[in-house]
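Yeah, one chain of the complex is gone here, protein chain that is, but the others are all in their spots.
Residue numbering begins at 1 within each chain, and the chains themselves are lettered A and B in the order written.
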Amino acid sequence: MSFIKKPGFQFFIFFGIFALIAGIAHAEVSAETQYVFNTFLFLVCGFLVMFMAAGFAMLEAGSVRSKNAAAICIKNISLYSTAGLLYWLVGYNLMYGVDEGGFVGGLSVWTADDLAVGAETPDYSGGYASGSDWYFQMVFCATTASIVSGTIAERLKIWPFLIFTLVLTGFIYPIVGGWEWGGGFLDANFAFSDFAGSTLVHSTGGWAALAGAIVIGSRTGRFNEDGSVTSFPGSSIPLATLGAFILWLGWFGFNGGSQLALGSALDSVAISNIFINTNLAAAAGVMFAMITSQLLYGKVDIVVALNGAIGGLVAITAEPLAPSIGAAVFIGAVGGILVAVTTPLLLKMKIDDVVGAIPAHLVCGIWGTMIVPLTNGDASYFGQFVGVISVAIFAFVASFITWTVLKYTIGLRVTVEDELAGMDVTEFGLEAYPEFSKS
Amino acid sequence: MSFIKKPGFQFFIFFGIFALIAGIAHAEVSAETQYVFNTFLFLVCGFLVMFMAAGFAMLEAGSVRSKNAAAICIKNISLYSTAGLLYWLVGYNLMYGVDEGGFVGGLSVWTADDLAVGAETPDYSGGYASGSDWYFQMVFCATTASIVSGTIAERLKIWPFLIFTLVLTGFIYPIVGGWEWGGGFLDANFAFSDFAGSTLVHSTGGWAALAGAIVIGSRTGRFNEDGSVTSFPGSSIPLATLGAFILWLGWFGFNGGSQLALGSALDSVAISNIFINTNLAAAAGVMFAMITSQLLYGKVDIVVALNGAIGGLVAITAEPLAPSIGAAVFIGAVGGILVAVTTPLLLKMKIDDVVGAIPAHLVCGIWGTMIVPLTNGDASYFGQFVGVISVAIFAFVASFITWTVLKYTIGLRVTVEDELAGMDVTEFGLEAYPEFSKS
Partner (left out) sequence: MSFIKKPGFQFFIFFGIFALIAGIAHAEVSAETQYVFNTFLFLVCGFLVMFMAAGFAMLEAGSVRSKNAAAICIKNISLYSTAGLLYWLVGYNLMYGVDEGGFVGGLSVWTADDLAVGAETPDYSGGYASGSDWYFQMVFCATTASIVSGTIAERLKIWPFLIFTLVLTGFIYPIVGGWEWGGGFLDANFAFSDFAGSTLVHSTGGWAALAGAIVIGSRTGRFNEDGSVTSFPGSSIPLATLGAFILWLGWFGFNGGSQLALGSALDSVAISNIFINTNLAAAAGVMFAMITSQLLYGKVDIVVALNGAIGGLVAITAEPLAPSIGAAVFIGAVGGILVAVTTPLLLKMKIDDVVGAIPAHLVCGIWGTMIVPLTNGDASYFGQFVGVISVAIFAFVASFITWTVLKYTIGLRVTVEDELAGMDVTEFGLEAYPEFSKS
């Protein structure tokens, strides 16, 4: 077939192969379709994580005494608002503007850097709309702040709380996040692995909460001089349960969206497996928290069981993809046990954590992060340890300093009289449940 | 290369170019893939808006006194049911069957007009399943009705309320909606711009609520002869907070879905930006409502702060896409301030709005609509004014007449004795919280 060597035919051969490749490629997902899938994943998972703010609000409203239930509600809705505004003004670029292997990005307001709305020519080479990514990262930032509000409920004034939230969401969390997700030193130098943020989100929130609990001190009347602890039961177990369910729901977005892409068969398989591992780690957390409390105290502790779900979820968050289902169940089960075991330990240390956020988010965040190398060969125990310690030191110290500065300037606590009367009436002039008599 | 001129080769050239174009086109999103994306957007955003019915129910249940909490719950679930049925029987075709530049469509039951289920040959030229569009528009109709129930709670009987809902969702809202979204005179002649319904949904609901509040009158004992106002605090701030969070969540569907398409990179970018603007307008609404109430009254008003979120959301709804983030924050912030400032004004006018729907939905709806031309060059202040006034006159007058007819026929209010005893017991024979003593 000598004619094949003629230039015209060679042109046709080139032409035909090109068309063939283009046509066959169609059996896969086109670049723009991938872009839409990836963007939509961020938006759907983002609204699930956004709703976690309501979950924290209900968990905390149900866990405080009724005289402080309205106060914790306004804290939760205003912290979510503050987080969004600060992550726009400062946080995002501080987090993602860090140099490779670096420590901190620059200060600038975030703006969408891709495709302007109304642009004639779409440019989807980035893989997703940068706005959808911002939205998804923003709700993570807000989650970090939500963790804090519960621990230090029932004694902290609203404005110093919001100033702390401003520091946490505008600076502390973005700096820590940049070390890993922004490509900073933990990512570049230590191969630190934290898929969806057991350390970066949950431990950071936990350390901030712990520092707050120490600086602010316990609720008046909680720890008695004779060493006994007065029980301050939460005002509504059903609302706390609703909160736990909403958090569980939101966590599918939290971990699933952290795959960061939906636009291929492999990505969709990964997200499916993440959903399963996330769900069964939480399930194991509940069951093992129940069993542990039954064995230790002779009865199921409902509050511990709810926190067991959260502990299991936090534990699997560092690596929800690599584990087999059995491994995920193991990781979540240990999370549930840790919640059941460390909750009373905190009381012995006279740390007054109103909702048990420190056992669930901090302890299980460390556990989940440290166990990553068991199932993910790209991570090392040393690298994970460096990550945990680095975040611990920075988040705790920065929080401690911020709380302390606030304490000695504008003050943190309401007066003892106001605390005993309840913050709803004394700080906000209303009652959460004005018609229900207090026993 | 003379052989190119031979007919056979020309055929191949044509053939090759066709295949090449078809192959390259594949780099974008195919028509059917677009169809699926657009349809799924309506369904996902639609279920988010559907859930706003639960948000209104919780906001209102938390805002009424406990003796009327069950009554407001049944009103909310039955108004959502009524809206769906009426929008099917009458509303949709009344709204979307309007002639270009016209005033009202015709009376007919809606049926899907595209692709029948089971059809052999898909026809996706319409861009989305017409059923998904109906579903999305239906939940908007229901939202309009949800706005009304809160304002006139605690004194209105159930059946007249449902008859009004029938008129509102079957006629008033669809007629107003048709003027713009159905291609009627506001759209065709005035270039009125209302992206997701600050005026068409929220102000319409607000006018209907205002008319109702005037015709029905205030709750017994609310306004005293000496000019003072008796405070009727809501029964559960946590439920009201949950309601606000659910509304916030649902608003991502409300505004995001109003892009009406997901199936291209540009659409997905637009929806991402809408999510961001929606979120930060609400955040600014909360913070500026808090700051305003702190400055005016010396303390943060929690109810005003929750309504500040809604005010910010309503304000950005008329144009959530065009504004820069900074402009969205400004629009939402003014919304929050307006809620804080107009809530006491209503009391001076002796209008008894139980949940503050008029400041949040009506006042902020007008604000959001009138500010559209600041960021969207296709809109004019004159056109926006015409839209606001047209809707105001029709929605208020039609509602006023409907309420008045109901008042002088079957009656609107429960008796004073029944009102004082609470509608839960007197109208429904149960209590919302039968075991909790009233203070």
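We adopt the following convention: a residue touches a chain if its C-beta (ideal position, glycine included) is under 8 Å from a C-beta of that chain, and two chains touch if they have at least 3 such contacts.
None of these values were measured; they are calculated from a predicted model.
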item	value
Residue among B:105, B:131, B:308 or B:356 that touches the chain left out of view	B:131
Among A:95, A:162, A:271 or A:414, residue touching the chain not depicted	A:271
Chain not shown: contacting residue from A:282, A:360, A:379 or A:412	A:282
Chain not shown, touching residues in chain B	6-8, 12, 15-16, 18-23, 25-26, 30-33, 35-36, 39-40, 42-44, 46-47, 50-51, 53-54, 57-58, 61-62, 69-70, 73-74, 76-78, 80-82, 84-85, 88, 110-112, 114-115, 117, 119, 122-124, 129-132, 134-135, 138, 158, 236, 239, 242, 424, 427-437
Contact footprint on chain A, counting only the chain that is left out	1, 3-4, 9, 12, 16, 19-20, 22-24, 26-30, 33, 37, 41, 44, 48, 65-66, 233-238, 240-242, 244-246, 248-249, 252, 256, 262-273, 275-276, 279-280, 282-284, 286-287, 290, 299-303, 305-306, 309, 321-322, 324-326, 329, 433, 436-439
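Convention: only the chains that are shown with their structure count from here on.
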item	value
Interchain centroid distance [CA atoms averaged], chain A/chain B, Å	31
